[in-house]
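Here the complex is missing a single protein chain, while all its other protein chains stay put.
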């Protein structure tokens, strides 16, 4: 087994990796940027190396500096976490060239599955289901009509060079097709200087369901079932579950999707942990979307339900070990739900909320798993993702898990900045969410249609008034303590009041 | 289901109960003594009632006041936790008389199993194994010789009126018997004004293993397997595990002990949760010791391994519900270990350590369960048990669980008072503990024979020196913040330095 | 003691006195009836108050926020301003003319794009400036229709929370 592992990441995932490494009695090395000298992962690691300035391009993305640090400290292996260099084949290759084990798949597998279009072609080649459509640009309207008729309306026009919704058009009937192609092409031309558009089947109110796989370097590979990640905002997952309520109601889906995921992975000789993302339509057809060739943010819900430790498995496999589990050993028990706690203001367009955290209250008790990267007194750096923590619960049923998560969110508290904690409590009370009727547009619909109930209890108002008054009396009589941070707040407050 | 439940307890167990109640969307009522106005259970409950002065006899043991509060607030049911009134049949009866459900067994079952000797006779009457011996006092030495020969040496002489080790004598051979009876009798006479002694089989280096049972009021009853509680100090459990390492190696024991436990419980028409304690000897013979007719302190390890929620089950059963699980549904997965964190000083005879907690660091990450009753700024009242928190972990194997618990203990930190956290880390490193060779004398032997390794790393000394220096420079330059608590410490320090 | 408060911009008047932890108080606003309450108040951690009122246990968290005190209770956050009627107001809030609206940076970050110039007419909801923080681009929108009278935001510039970016009249 390895003696020393470098964690090429920051935040909650770096902390999670350091914990797993420590539990295996291996030394951990943290890397950090100058903005992160006081970060929790630096505090917790056995050793720590500064990589450079705050921008990731100067620090967490610098392959050269990370490899140099690893060599100097006698590191055996590097875990990349998620994001940053985790899906960078050059980095995986640089590790191998330096005689250091990259805890993840082979560079070749990263390359072959890293591009969405390459992965899609690979999936098609082995007969795995993908969203039907053309991938070559449409030239001739007559041809477009035929294709659209084949895959069936509604269809989606997408800019070949595109992204971010530009040059995208929904088409519901053949009558609208030609005009829509013209509009989409000209928009694509303006946005990307490339007018090419192609046609894809429009999956309405799709679910995003993904399959966790893991394999060793001896040819053994299993799946650990699905995660439902339909609750997204700006294409970013915010609530994840295992099992998916849909799959729980239709258990045959798990075996079918698991087998599809394993077939794709086997086709590229994949090993270590990976995730296949699928779209699922209203008829429970599933379509391969893309693969993430790394540990997923939302891996804890799978760990809670299958009683496994994916990071430990990753390390064991990277060290040449064999998978300890067969597919038959994998058992799913109960239900887990995770929510991603961000420094953002749900009442103000989800704008990031910066500042120093004064209190950080960590919930405890039965069935709680908190993966956190923060502590009281920490200031979230502006340079990185504003994910503060992942709060997950496990319970015997999904219904109980929702109730437990509400309890736990009530105990969670960060002061000094704004978070989406209360927003989650509102979503958990939503009847559609409770019923498990999820789709990727859920939050947008929720924000448009549903007005969260506001507390009208007059007792609350009186209590809030009293607490503020007692605090203000004490606050004003305080000549010294907290003066520094308070004046910073006031300066910001004064400035803001100009609006 | 109930609308409002009163929690007739304090500390971590009151917090645990309030959490379960909240997850069931039921209102919770805390009771408190004047010493506990700021206690965590009061902060967390929906409602709170002051019972009286700090001594338990004025507050937590006052049946009349608790029933009056419950009636006034329209409480449906009362959960007694453990300790205090939890095994008080009069309390259970008073609840019933007031039309309030007592969340526990019937008063009659508490009475029949509450006395050690009555429970022992009951066990004998249905053929359950008990430690062999006489229960009538020895009058005639010749008769004593015959009894001792029958049960086999070594035997234990015990004062009939006794307790606390007075009048107790180990006898290894017949030659020593008569003299030992004389000594024990005269010691018993001095201690209890009653010279009667009786003979019991001495179980050498016994394990303490107990069986969790739970039954509903419709005649269904199951066991949830065993807990190993051999690691004790002054007959108080400090580390508990599920499964027992012994039972894990000999799985047939679980079914046999489980069946014995259920037989005893059925004989008294038991319902709700209860625990049968057994002694186990070197030949894996088990002997019924006593029954606890309530929720056990160490219930979390069972919950972690069987994926159940005992408190929720207790409440459902008390409300008339049927057990959701059959014996076949109960599955044991992985291993859980719990340690009880006390405010005490292991380096100074485990004396209680009083004072205000400045920091309280709560460990998080995979596989952690913390049941805590404290928070930063809380002062442990002197009047009650010094249990601060129960820190438990779950992992796939016992070995991993030990490693995880070490990691988690490393993250746990309470400043301002002394705790046994470091002592636990030392025990977890002990080869005998790791090998699972446990017995109730383990800690006494450990304290006698094993010298924990002291850190000799010179770098640590330099680091400790630097931190203390930086702190002291800042400490002295601080005119205002923390002055109050610091002067209290200094006063105590000055007084103590007189020693 | 008497204090004037606003809770989420709704005014009210608090009258209270206390003997150690025991408080007598009344809060009069359009939602409350102003009757006298008895409560015990303990500051269990700095800024965290355990309040027992009519047997109900409330945990209230208070911190100093930019617009006033942030008061968290049962998962709901209110912004509370407290003024002592005998003294001057706590901070000199306001000052922007009725017709003028200043759009300032809601968080520290970097100006990525400026979408308007002085003199432009804008509709309510139109994008004005894009500020990036924590890897996310955030478009600040016009709070009302009007004419852009000032543009202080410069593409590429780093801005502090509260820095003025654009003004509309």
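Residue numbering begins at 1 within each chain, and the chains themselves are lettered A, B and C in the order written.
Everything below uses one rule, namely that a contact is a pair of C-beta atoms (placed from the backbone, for glycine too) under 8 Å apart; a residue touches a chain by one contact, two chains touch by 3 or more.
Quick caveat, the model's predicted, so the values are computed rather than measured.
K.L.:
Among the chains included here, which ones are touched by the excluded chain in the whole complex?
P.N.:
A, B
K.L.:
Sort through A:47, A:93, A:108 or A:361 and give me the one touching the missing partner chain.
P.N.:
Selected residue, touching the omitted chain: A:47.
K.L.:
Considering the whole complex rather than only what is displayed, give the residues of chain A touching the chain that is not shown.
P.N.:
Touch with the absent chain occurs at residues 30, 37-38, 42-49, 73, 375-378.
K.L.:
Suppose we count only contacts with the excluded chain; which residues of chain B make the list?
P.N.:
Within chain B, the residues that touch the unshown chain are 343, 345, 348-349, 351-354, 358-359, 380, 382-386, 409-410, 413, 415-416, 418, 421-422, 425, 454-456, 458-475, 486, 489-490, 492-499.
Everything that follows uses one rule, which is that only the chains that are shown with their structure count from here on.
K.L.:
Taking the touch definition from the header, please name the shape of the chain graph: line, ring, star, complete or other.
P.N.:
complete
K.L.:
Can you identify which chains form the pair with the largest number of contacting C-beta pairs?
P.N.:
A-C
K.L.:
Please report how many Å separate the Cα centroid of chain A from that of chain B, as a whole number.
P.N.:
Distance between chain centres: 41 Å.
K.L.:
Please list all residues of chain C that touch 2 or more other chains.
P.N.:
45, 56
K.L.:
Residues of chain B that contact two or more other chains, please.
P.N.:
In chain B, no residue touches at least two other chains, as defined above.
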